[in-house]
Each structure stands twice: as structure tokens, then as C-alpha cells.
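Only one protein chain is missing; all other protein chains are in place.
Chain lettering (A, B and C) follows the sequence in which the chains are written, and residue indices restart at 1 in each chain.
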């Protein structure tokens, strides 16, 4: 399957990490798309939860939400509750996965969506945490999906909006954080995890045709490299078809130009 | 109006204390009946709240509830929520009155519905607080209605289930209790309040034909007597008619024997 | 009280996977999930939406050393006591209902020290379940302060780090099992309830094992047609039991009223015979039938129709 976009590659690769019968608390954009792909493939019993207070959304293909609080996000849901309540489910330990994008992530998995520069006088004031801080603090296991660029993969984030392993080792547990074991980071170049002892980010798999050197080049810190680097299987025709139908609607229908266009451009944002 | 029962006398007297436009958190039995009478007379805009999570019940005459959680309690309600939520409204300060019965009350307005004797080895294990502890702790002003007997009006309760003025003076505030200013105690003999400084129970009014001596005789502690003792106006024909219709249903209908019979026998219980 | 750490409660919750499966089973199979010594939280309140079909199934098992908690407890407490199943009661009120006076079987066991009654305020019970449901070890409150209940329970206080105000710290309660009766559930355990919800949602979210009985088992599509009415999602539920009239002789909002005549007969028997009366009640009404459906059949269609009519009148039907 030719001309696979970076988004498609990331979403499909990430979708494979989701096991059946689990509950995923997904941000909009790639996390939601990846979760929806998983539901249509290996994880038909995956429950997708969105922070608008939505449990078990099934989504209407071609009508994907761009906010977790809008009607489209609630399509087919089994339950609607409120925002605070849904996060309290997370705090109780009900959500197997938290699934996030990241504007800037560091070697310990800390995410910054607050400021470039200082908080007092930011060079760029980013939108803020949204639910990302809560998702990474409260879900049982956290997955991150984002594009692999040096400006995104930095040694230390300017500001820890959403805590990963903080300064590594047991610093996360010492801060009182109970949930939020960081499982994997998926990018258009690689699959990464965190080394158990140091909690530093570690290369585990490469997208087809990508070299370790290329990943290092696109990473703004000294990346650990695991012992057996897996070559990731490229998206199958079936996976791409599922992804594209979800994004654009059934192929037979008129292309839902606006919605598809929007979904394409969805950056990492409020989870 | 002859043959006025003690319950009728208490309920009607108590009903007059409720001002229009206020919100009353009422226990079942006399507090609820008195609140309903007030709604049909001087306080048509009184909102009755019940701990089952019921706001604005209007009640079906002759079908009065004997539990605050049953369907009959919800008749005509504007809002249904859950139990915890309704008490949290009280904690926020939304409820002008808390309205309780009392199995045993002392000179400081403390109520015992837990044990006669000791907690470890009670002589009589009473049902317990229900919502009474919360109502007296959290509502803005608390009214108590109960029969005037020495065994009910004791110097110190065996056990403070529901805190009144504790040991008097500022001891209630010192315990951290924010709401629950005790307004009045209504009995079949008298109207009482609490002296501002000492917070001891004080006689303020007498039911028609009752003397101060009779009240003292039926009170198990040294009762303060206010300066100007008011003579309480006996229940009017209108008040009694309202009360009896609420209890028994419309006079034209078949008497709802069971419900009426039950309501007659309602003692002070879970608020 | 046994403090539950957030760490422990969460670890238990995380470890207990709940696959999206057909969770329908009989009340007896569901009750078999309950072990001796468990803390069983019973949904509804007093005589409203009590999960009676599940209570009866548990009574039939003759478990031992149970703790039972409820917002306000009714005669089911006496049935557990009389069958030797119950060591400890955690609630704010115990009785059959006001007109029936003090509950003699309850008094018998508690006054003799044969069962323990931890008495909390009604709100405190609610906050205990809510803290458990929220995944925090306590919630601050202005209730129970100054009372002897606080002292008897060893209730602690906590100071607000911002205002310095002292509040009651109401400890989390994470029951081993929650029993809930609902109007509707699908086979996966998505649960809907009409009317008020008592403390059921928090109780279930706090519990390790959740058993739900429902008047009707419905399709997932029927659940999805009114998702705002869903009280519990499937991932908070372990077992689903079909139980028409599953709260009888208690009431179920909108569907049927309580059978006060049944209460009165029970109250008369226990007033006269004490624990023996309660035990006999269990032998006749629980053990005497192969399942809850037999108990319902014995109530008879006329009585059930009358109770449904009572509810209908209140609902304006």
C-alpha cells in the first residue's frame, strides 16, 4: 500500500498495542483514531472512553469528533456522565490505558503542553494540559503517540505539564503518583518504551525502512537502544482501509470533505 | 375543635415556624407532615427536601411516605438525585431548615437515637442516626418536634448521636460545626428555644391550657423560662382539616385505612 | 474500621480484569462469588430497590462472618443475623420501617454483643462509598463532628492546608462485594436505573466484586438509546442476574410498591418469637423455594398486580 501518511503509520502502529476487552481513555486525534482502528480489528471489545464523560463510543465513520465533549464523540455510547466523574473512574483504576498525543516529550516521558520558555514570561503560551495531566497521572498504563522530531523529543521539557517518570528512577512513585505506568511511545519512526531501572526512553522497534541512526537523528537526547530491536510490520491494506473509512466515511458515500480535512490536521491537543 | 391529638397539636404548632420561600430538609413523620401543612397554608412556596434525594415533593394526600426513600416521598418532585448529593446540598448551606424528631433530647439540644445505656453493652439498641446527625450538623437552622415526656427530655443524653449545642456555650462551634443553629423545639406542651449565652433549653411558649409547672414536670432537667411566655394559639379548624386530609386523603374518598393508620403511629425515626 | 490504602485498592482494581462477556448467571451462581468473611454492601435504601433476589440467594448459602453495609438497613439484617451469617453491621439506621418500631432480632444480637453495629451518619456512609469510588482514602466533611458517633468510631480529622479549618476525615469504604438491583441491564453489565439512585453508583464503583440484578435484561441497543440514564458501565460489573420483582417485598421505583402486609406479618412473628421467627421466615421464604421466582410466585399475581397499581398511581398512570 503506497503513500501511507505519517499519521496513518502512527495510528495503525499504535492501534496494535491495544488488547481486546480493555478500557482505553483516549484523547482526540490520533489516540482516538488508533483506538477506533483497534476496535474494528483485533480488539472488538475495546471500550473507548472520552473525557467529555462518554463511555463506549462507537463513532460514526466520517464524523469523528475534534473535541472529546462534542456530540459526535458520544455517538453510540453506552453511558454519558460528566467530566469530573469520568476522571474519577480513572483515579479509581478503571482505565487500562490512557492514550495521549504530545507536543513535547522528554527522555523520561514527561510531556509539555504549557509553555515554550518560562511560565512567567512564555515565548509561546501553549493551550495547556486539558486532561493530559490527569490521564498520565491516573490511568493504569499510558501510551503516547506523536511525530518523531528533535523539537518534540527533548532531553528535558521546558515545563512538566503531564508527569512521566519525572527525573527517572523511583521519582514518580515518590511524588505520590499511583497510576500511570508509561508503556510505550509510538512515532512515525519507531516504537519506544522506558528502561525499567533508569526509566529512560529506549528504542524497541523501527518502522519499516528506518534505521537506528535516523531515529537518533530525530531525537533530541541520548536515546537508549534495546537489545533486540523489532522491525515493525507496515500497515496492512485492511488496517489502512479501516483507518481511512473511519476518517473519511464509507467509500461509497460522498466524501465528507470538511470532517476528513479536519481529522487530517488534528495535532496533539487537549486529551 | 375538640379531640385534637398530641400529634396534630405538635405538627400544626411546628408548621407555623416555617416561613414561605424557604427550603426545609424534613424527616418523615411529624416533620414532613408539619412541612406539608405549612405548604398548604402560610408557606405555599416552601420547598420540601427529603433525604432519599428528593427535592420539591408535593405529596399525595392519604399516601404519605413512611420512609424518605420510597416512591410516595417523590410524588410531584421537581428533582430526584441521590442520597449523598442531597446531604452535600445541606453541607453547602442550601437548606434553611432541618426538621427532626427526637427519641431523647437534652438541655443543650443534643439528640440520642443510638443507645439507652452504653454503646459497648446497650440496654436498648436504638436504630441509629439515619440522617439526623447530618441534618443537625449541616442545615442552617434546626427545628425539633417531639412529645414532651421526662424520659425524652433528659439532662444529658446517654449518647450524642446528633449534636445540638454539645456542652453549651461555644462548644458547638469549637467542635468545627458550621451550620445547624438550633432554632426551636416544639412539643405537645410547649415551644422552646435555646438561651443565647448558655445555649440551654428555654421555655418560650405554652400550648393552650398548659402551665409552666406542667412543662417542668414533664422535663427531666432544670428548664430555663423566658421572660415573656407566649400562649400558643390552638390549631384552627383550617389547620386541622389540612393536616387530616394530608394524612388520610380527601374526605370524600374512601379512607385509606392502611396509610392513615401508619402515619398516626410514626414515631421519631430516621430523619 | 480498617483503613484501605489507595495503593491497595487500586492494585486490586487493576488486577481484576473484567472482560466484555455475557455476564448473565443465576442468583445462586452469583452469590457463590461471595466468601465467608466478606464485606457485602447492599444497594438501595431501607425498603426501596433492595436487591432482594440477591439477598435471598446469599441467605441460602449460609455464609459466615459477613460484614454487611447499607445506607439504611431493613429486615434483611435480621435474616442474616438469625441464620448466623453476620458478624458486623455498618450503616446509619436499622429497622423495618418506622411504624413497626424497634427491630427485636437486631436488638437481640447487638445488645448481647453477638454482633457489632458500627453506626455512621447517613452522609458519612455516602462519603465512605464515594471515597472508595473516587479512589481516595478519605473525604473531608463537616458532618459527625462533636458527636459521640465520631468518638465511638475513631473518626479522625484533617486540617485544610489552605484555610486551616478542621474537618472530619471520612474514611473510604471498599466493600468486597456490592449487590445492586436495577431496572434494566444488558448482558455485559451496563446498568440503568429510574428515579433516584440511592448510593448505588458509588457503592458499586468502590467494590471489588459487583453483582447486579435487573427487572429486565435488555439489548445493548436499548441501553445506547438512552445513555444518560446508565448508572454503571459494564466494566464496573461482574455478574448480571435476571430478577423480575427482584426487590419484592420491597419496592422498585415506578414499577411496584412495597408489600407492607408482608412486613407486618414478619414483624409480628419476630416480636413474638425473636430470632426463631426470623429463622423460620428464612426457612419458609428462602429455603422453601428452589429460587427467588418461587418466592415471587407464592406472593401471587393478585398481590403483585396491586403493588404495581400502587406504583402506577404515584407515577400518574
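As a convention for this text, contacts are C-beta pairs under 8 Å (C-beta built on N, C-alpha and C of every residue); 3 or more make two chains touch, one makes a residue touch a chain.
All values derive from a computational prediction rather than experimental measurement.
The chain we do not see here touches A, B, C in the full complex.
Here one chain is not drawn; of A:133, A:146 or A:187, the residue touching it is A:133.
The hidden chain makes contact, of the residues C:50, C:92, C:121 or C:141, with C:141. Here one chain is not drawn; of A:42, A:67, A:198 or A:214, the residue touching it is A:67.
Against the chain not shown here, chain C presents residues 1, 3-7, 135-142, 156-158, 160-163, 165, 167, 169, 171, 194-196, 228-229. The set of chain B residues touching the chain not shown comprises 21, 23, 45, 47, 55-56, 74, 76-80, 88-89, 91-94, 96, 138, 140, 178-179. Within chain A, the residues in touch with the undisplayed chain are 28-29, 51-54, 60, 63, 66-67, 69-72, 74-75, 80-84, 87-88, 90-91, 114, 119-134, 137-138, 159-163, 166, 171-172, 175-179, 258, 262, 265-267, 269-271.
Quick note on the criterion: only the chains that are shown with their structure count from here on.
Chain A and chain B, compared by their mean Cα positions, are separated by 57 Å. Work out the mean CA point of chain B and of chain C, and you get 28 Å between them.
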